[in-house]
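Structure, as structure tokens:
All protein chains but one are shown at their positions in the complex.
Labels run A and B following the written order; every chain starts at residue 1.
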Amino acid sequence: MAEIVLDKVTKRYPDGALAVSDVDITIGDGEFIILVGPSGCGKSTTLNMIAGLEDITEGELRIDGKRVNERAPKDRDIAMVFQSYALYPHMSVRENMAFPLRLAHVDNATVTKKVEEAARILDLTQHLDRKPGNLSGGQRQRVAMGRAIVRSPKAFLMDEPLSNLDAKLRVQMRTSVAKLQRRLGTTTVYVTHDQTEAMTLGDRVVVMRGGLVQQVGSPQALYEQPTNLFVAGFIGSPSMNFLPATLADGQLQTPLGPVPLSDRIRRLVEAANAPSEVIVGLRPEHFEDAALLDEGERGRGGRFTATVDVLESMGSDKYAYFTVEGETATSAELDELAAESGSTEMTDDGSQIVTRLSAASGAREGAELEVWFDEDKLLLFDPSDGRNLTYAG
Amino acid sequence: MSQTAERTADTPVSPPAKKAVSEGKKAERKLGLWLCAPAALVMIAVTGYPIIYSIWLSLQRYDLRFPDQQKFVGLENYVTVLSNSYWWTAFGVTAMITVISVAIELVLGMGLALVMHRTLVMRGLVRTVALIPYGIVTVVAAFSWRYAWTQDTGYLAQLFAPDSALLTQRVPALAIIILAEVWKTVPFMALLLMAGLALVPDDLLKAASMDGASAWQRFTKVMVPVMKPAILVALLFRTLDAFRIFDNIFVLTSGAQETGSVSMQTYNNLIKGLNLGIGSTMSVLIFIAVAVIAFIFIKVFGTSAPGSDDGRKR
Partner (left out) sequence: MAVIGATASSGAKTRWALIDIVVVIYALVPVLWIVSLSFKTKETLTDGNFIPRSWTLQNYRDIFNTSEFLRALLNSIGIALIATVIAVVLGTMAAYAIARLDFPGKQLLVGASLLIAMFPQVSLVTPLFEMERTLGLFDTWPGLILPYITFALPLAIYTLSAFFREIPWELEKAAKMDGATPAQAFRRVIAPLAAPGVFTTAILVFIFCWNDFLFAISLTSTTSSRTVPAALSFFTGSSQFEDPTGTISAAAVVITIPIILFVLFFQRRIVAGLTSGAVKG
């Protein structure tokens, strides 16, 4: 059990490239913290620095109050689970899990006891004498976990441990990892590029981009109060809709029509000293089929009518896709998010919006639909630097 | 371009970028160099220096039987060799053996590769047995072929030409040399091609047959193009190897009846003639010929040299 403190930790490669810059995080004892971000954001480098597999260029790393920058990985008492699992192919499952204990010269009886206990927890008992090559992906993953937990280290580091599993198994293993961490209560740093994993697993989430920490907070806080356009777009699935808008006289001119600002938002925007050209962000679930709402509810939001391009029925909800005529929102952050998700869909004829409607909605593909949205939930961003103009702190 | 240049010039370079490589990097470089040094030294000592020495020798009159007459003669040795009909005969024989045997090897090797890759029964056995010609000592195989074709006493001679001494006639002797060469090297060719075959995804062949390609079309339109890099590497290896043919000829005919290769000529000049000047000249000429072949393969056909950059990026 340990508290891990990253104090202005920076990684600069010999060629001058800055991989991680001034990371300041205090990870509490027993906390489950997630580092998330697109590839190349510095999350794995940060993890490797905590592990001791990469040197820290500047700043200090403290575990339980002691500076460990110069300590070799083996002297940090930290276990790590790798994306490829890194199981030793020439050793059986039992030998793999016993390996850290053997290196620590633990006596045989204890080794056997601990390995068997870990195998029981992870449901690997009947596979102990097999080689990793004969195991399924999920079993290998569990062996990797077993090798980490067997010596009761101060902390676990996990580098995308689930990304090599298929979708269904990943969801299952996600739950097991969370349960295991709760049960052991060991400080855990977990790296992923998958925002769903980040949202579901962590006590707190650290969003990184280009070597910089964007925001640290609970999943809910990141979702509701992103500090900037990048976090807003990265967290949430399907992701937030962004539209260009003009701010004038307490009113917002959007491609969906004029939207009056609520008092709460107006105050925040004024305090933030907002420019007149802004980007408005709306999450899919803040839309609804206007026909399903009563008069009172309808009045508390904006409405627009558009043709449904595509309708996806999920059973519990319906996702309706619309094209909104006019300019599209542009900013460096949005470009990066688009590149990350691989969407090259650069529509010339307007912005795509995704809305999540109740299953009861009568929306049909190709037909017009009147859609309502919650004006009080909208977020405004400064296109020049991406900051959230409606951030309440 | 100019814009980029300007920007880099204006941007102040951050100090760490200018700083010499870090300690870890330095240690890595040093270790790398130390680890490679012994191998590199041996290779330079046994090939680099001798090549230069050989060029120098080729410019000398230097006959070990008359060591007193050693002197610098410029390109005279080259004129002697290149105006000598024996050299050109040997060169022609070598080129012919190379072209014919490599062509046959490619066809048979491809067939064997397909058999080893696709056979439904006894795959392990076929792969094991096919390795025997590769592994066997060339001289041993050559003796086997010689005794097989010896008049009256060989089983093949009795079978095909009971009344003539084939190894003493030029054309049949050359054919036997090619046979011996082909037998020995088809498995190696096949192994290289099989590695290429493994790179052809099964789905691709299934897709091609869904698209209506016949077996032959699948082979020529899908397999061969995908395997092209492997085929070219195999051809390059074998061509250069065939060009230095020596063992088979030495045992089968000793180069009689104008069946000698350029390697035979060089050996004869050196060991039998003890003429270092002429021998070195031939060495240099063979080296040039091989370099030209390699150059043609790499530049014209775009053969990628194995172990080069793209090999590491995988």
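A few comments on the model shown:
The criterion applied here is as follows: a residue touches a chain if its C-beta (ideal position, glycine included) is under 8 Å from a C-beta of that chain, and two chains touch if they have at least 3 such contacts.
Bear in mind the structure is a predicted one, so any value in this text is a computation, not a measurement.
Note that of A:T26, A:S84 or A:Q172, the residue touching the chain absent from this view is A:S84.
Across B:T89, B:S144 or B:Q169, the single residue that touches the chain missing here is B:S144. Only one of B:M43, B:M96 or B:V171 touches the absent chain when the whole complex is considered: B:M43.
Along chain A, the points of touch with the absent chain fall at residues 51-53, 72-74, 78-80, 82, 84, 86, 88-90, 99-100, 103-104, 147, 151, 157.
Interface residues of chain B with the unshown chain, by the touch rule above, are 25, 28-33, 35-36, 38-40, 42-43, 45-47, 49-51, 53-54, 57, 112, 115, 118-122, 124-141, 143-145, 147-148, 152-155, 157-158, 183, 187-188, 191-192, 194-196, 198-199, 202, 229-230, 233-234, 236-237, 240, 243-244, 246-247, 250-251, 262-263, 266-267, 270-271, 276, 279-280, 282-284, 286-287, 289-290, 294, 305-312, 314.
Convention: only the chains that are shown with their structure count from here on.
Centre-to-centre, using mean CA coordinates, chain A is 55 Å away from chain B.
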